[in-house]
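Heads up, one of the protein chains got dropped from this complex, but the rest are sitting where they should.
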Amino acid sequence: MSSKIIRFACDYDEGACPEIMAALAATNFEQNPGYGEDPHCDRARALIKEAIGREDAYVQFLVGGTQANTTVIAAALRPFQGVLAASTGHINVHETGAIEATGHKVLALPDPEGKVRAATVDDYVKAHWADPSHEHTVQPRMVYISHPTEGGLLYSLRELEALREVCDKHGLYLYLDGARLGYGLVSPAADVTIRDIARLTDAFYIGGTKVGALFGEAVVLLHPDLQKDFRYMIKRQGGMLAKGRLLGIQFETLFTDGLYTRIARHAVDLAMVIRDALKAKGVPFLYESPTNQQFPILPDAVVEKLSDRYAFEGWGRVDDEHTATRICTSWATPKENVDALLRDLLPLL
Amino acid sequence: MSSKIIRFACDYDEGACPEIMAALAATNFEQNPGYGEDPHCDRARALIKEAIGREDAYVQFLVGGTQANTTVIAAALRPFQGVLAASTGHINVHETGAIEATGHKVLALPDPEGKVRAATVDDYVKAHWADPSHEHTVQPRMVYISHPTEGGLLYSLRELEALREVCDKHGLYLYLDGARLGYGLVSPAADVTIRDIARLTDAFYIGGTKVGALFGEAVVLLHPDLQKDFRYMIKRQGGMLAKGRLLGIQFETLFTDGLYTRIARHAVDLAMVIRDALKAKGVPFLYESPTNQQFPILPDAVVEKLSDRYAFEGWGRVDDEHTATRICTSWATPKENVDALLRDLLPLL
Amino acid sequence: MSSKIIRFACDYDEGACPEIMAALAATNFEQNPGYGEDPHCDRARALIKEAIGREDAYVQFLVGGTQANTTVIAAALRPFQGVLAASTGHINVHETGAIEATGHKVLALPDPEGKVRAATVDDYVKAHWADPSHEHTVQPRMVYISHPTEGGLLYSLRELEALREVCDKHGLYLYLDGARLGYGLVSPAADVTIRDIARLTDAFYIGGTKVGALFGEAVVLLHPDLQKDFRYMIKRQGGMLAKGRLLGIQFETLFTDGLYTRIARHAVDLAMVIRDALKAKGVPFLYESPTNQQFPILPDAVVEKLSDRYAFEGWGRVDDEHTATRICTSWATPKENVDALLRDLLPLL
Partner (left out) sequence: MSSKIIRFACDYDEGACPEIMAALAATNFEQNPGYGEDPHCDRARALIKEAIGREDAYVQFLVGGTQANTTVIAAALRPFQGVLAASTGHINVHETGAIEATGHKVLALPDPEGKVRAATVDDYVKAHWADPSHEHTVQPRMVYISHPTEGGLLYSLRELEALREVCDKHGLYLYLDGARLGYGLVSPAADVTIRDIARLTDAFYIGGTKVGALFGEAVVLLHPDLQKDFRYMIKRQGGMLAKGRLLGIQFETLFTDGLYTRIARHAVDLAMVIRDALKAKGVPFLYESPTNQQFPILPDAVVEKLSDRYAFEGWGRVDDEHTATRICTSWATPKENVDALLRDLLPLL
């Protein structure tokens, strides 16, 4: 890894925000019982319940997002039931079949923008039950959305309410993957709060890995049927961390003094700087993301020229001469890195 | 958690050894690619290969032991194949069916001591193939052992060689769960080195969680068939850590300057102090463990009296007035804690 | 297959009883909708509900016993739950891990006779919930018994009631595998009726394959939670027979005019003839079976001498000179075959 490369390739290139590193150091020699039954986890749970305004929530901490998705989905569904998701959804594409490994089909809904629409869900589920052979097809039982989506987009409050409504109508669980939730909550375009999410979904997770933690996702289960015996599921899925305190300490820190929000805002602010600068140059974007991931479509020659100093991720070729790239900022991105990038990139456009 | 309780309940009550905490702090702002493809993981791999004397080994890092067991076993077996294990083996008892979750039966072998005997394996596999209905029973394909065992016991070199031999004879993989490997390697009773293990098994893992790390197990795959596409399995099983560097940094540290051995020896030395002191008082033990876990059988009244100052784990009642307890030391146990325990305990015996 | 060999090796050596063959021939050109939604299945369901005295039962037909067991068990359990069974139970031994293939552990209870005892269940489940680490072990949720057992034994009404009681106490489902149910119901030793079974279990199946049908098992679901969406499970498990009528016609025939009982009685009567004749000669038996399977322990020399004219199944060696054999009669066994066997066998004893 050359020290000269500045990485914008993803939002988990660094360790953890200094507050978390300090908390881990400070508590290192405490003796705590394992498996998430320690005072740090308890305190983190209390802080999260307060933040989301749901005393009846059940909160457990897992190490990663695939674990969170798999454990929640497999806990919620009977064997013949499936989960509806955008065809570009993380569970449908980027988890090496981890959902299918638990015996469940991901029912992919086509959507050019990567968002699940209430109307599409309604059509799908109505068609399922109207089919006289419905027992020969997977029964839809849950809707999976990510917020922000894979492409950095946000659901509006209206869209989320519509999803809740269609889920109620058809007896579906609504589950929100919040791997980058922090970046979504602080976006200038956001009209959805974490309390809205806690009010409108049956389960969601608050992403730590990509928002300042070393690792960790706080799974929040709201529907009582999902809460029961969930820790058995965690263990069965291989997700029970021995030193659960590590997760508790991190979320305790993130949810103290607004740290989670503050570091997310830093990242989004820098992303907006990049976006505005490129837009001013007329650069087109693959998605109109108001969050920390930006997807400018750049000439290959430009990408090539920058490649010895900056790392982006390719997000698919657009035509013979252009590539959609992903540029991520994070809680850890120094403003100077953004300045350097723009200084080097803008003149090439 | 009262600060007055001294915990001997398990060997993962604290965080990580200071060298690891320092390394994590020092590297916190490095930018590294994710998923175990960073220079720290590479360096840790090189150090492990050197330590085990197998340049052809394939090393990957996972967060926990259940993950390691599940991923290795499910990667190795075809769907109708099972894994032989002692009936007390971790995979048969304490993983909430995580192996069965991947579709495989654990074929439990009775053994009063919790060790798998080569002769028992031989009998089992011969009986399987001699049965004209063998297609109606799970096909044995792997032997799972832990070293030290759940009860803190060690395989001798002779026993391990016999297992290798019976595995070769019947076309079985030999897999060793090394959750507490460090404590086994440094035991005064040990005649098996890590190089023996790397020579005699098809796969094993080097436990970090219980031996000084915050978390992490180094899975070492020796048989080429197990190496192929193993990273797909990790991702599919939900075990691909985004910031894989955290695992690399920890194992890099543990395998530098003999740290892994040194901290393990500290724990075992203290365990021997406890063992010898209790033996001198005539206390019987459930297992004759030469490692960091001790299983003295204590009068209930004694256990009760200590319970406001020390935490042990109950390991099953022996009769109406006695309980087998587990007393663990670890890399983190201060000598003063052992002194205090003996000072309070011995007079009660 | 030499025509000179008379087979007593199992109770499914022949096709189906003539009444079934006639019914299949008579209905062959009827046009019926598929998948068990035809008038024959409906009529068979009505006849079974009447026979068991439970109008609220839900009845579905499957092709074989492993399918029935797998589908019922996987429909009933959440992913981290397991099924208690005798260690010799069919699901634990002779289904090539089909239960584990659905992700569930069979929790084997030791029992020398192959019967599950209420007290053993009680102890197991109490120990589970008393264990502070219970979330690290598979949660018991169902009791599986077979009636008759693998060894031909029967549960008494008192034993069955005790199992019901312990299941109620601990919130367990009670499931009865009736692969050879007919032979159990008509045994001179039986004090359990099919109505008792329908009253005391949550689910059971009425075996057809081994009791006169070409194939087929009638799964009877009594607990409402097991009934819901069961047909999805059948399809998902690969057990939805296209021409479901074939199952309906067979059970319609078996449950008309007492055919099921009549043919079972024929088999058991002949088995008792064999049993009594061997007992009169002082032959010991592996199990004291009052049903159609007999397990006499015979000298190897005798088995060897008969082997060119009779096929039995070996059921395990008892000592260097004796083998436990299984001799099965069935609905199809002609009295002459039994006469011939005894004529040839008795003089050798």
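Per-chain residue numbering starts at 1, and chain names A, B and C are given in the order in which the chains are listed.
Just so it is clear, a contact is a pair of C-beta atoms (placed from the backbone, for glycine too) under 8 Å apart; a residue touches a chain by one contact, two chains touch by 3 or more.
The shown structure was predicted, so the numbers you read here are calculated from the model rather than taken from an experiment.
Chemist: For the chain that's not shown, point to the residue among C:145, C:240, C:263 or C:324 touching it.
Modeler: C:240
Chemist: Out of A:7, A:45, A:104 or A:180, which touches the unshown chain?
Modeler: The single option touching the absent chain is A:104.
Chemist: For subunit B, which residues reach the chain that was dropped from this view?
Modeler: 35, 74-75, 78-80, 102-103, 135-136, 139, 229, 231-233, 235-236, 240
Chemist: Can you list where subunit C touches the absent chain?
Modeler: 1, 5-7, 9-10, 12-16, 18, 21, 24-25, 27-34, 38-39, 63-67, 70-71, 95-98, 101-102, 209-210, 214-215, 232, 235-243, 245-246, 332
Chemist: Can you list where subunit A touches the absent chain?
Modeler: Listed in rising order, the touching residues are 79-80, 82, 93-97, 100-101, 103-106, 108, 133, 135-139.
Operating definition for what follows: only the chains that are shown with their structure count from here on.
Chemist: If you average the Cα atoms of subunit B and of subunit C to get two centres, how far apart are those centres in Å?
Modeler: Inter-chain centre distance comes to 42 Å.
Chemist: Using Cα averages as centroids, what's the distance between subunit A and subunit B in whole Å?
Modeler: Whole-Å distance between the two chain centres: 33.
Chemist: Can you give the whole-Å distance between the Cα centres of subunit A and subunit C?
Modeler: 50
Chemist: What residues in subunit A touch two or more of the other chains?
Modeler: Counting only residues that touch two or more other chains, subunit A contributes 102, 232, 235-236, 240.
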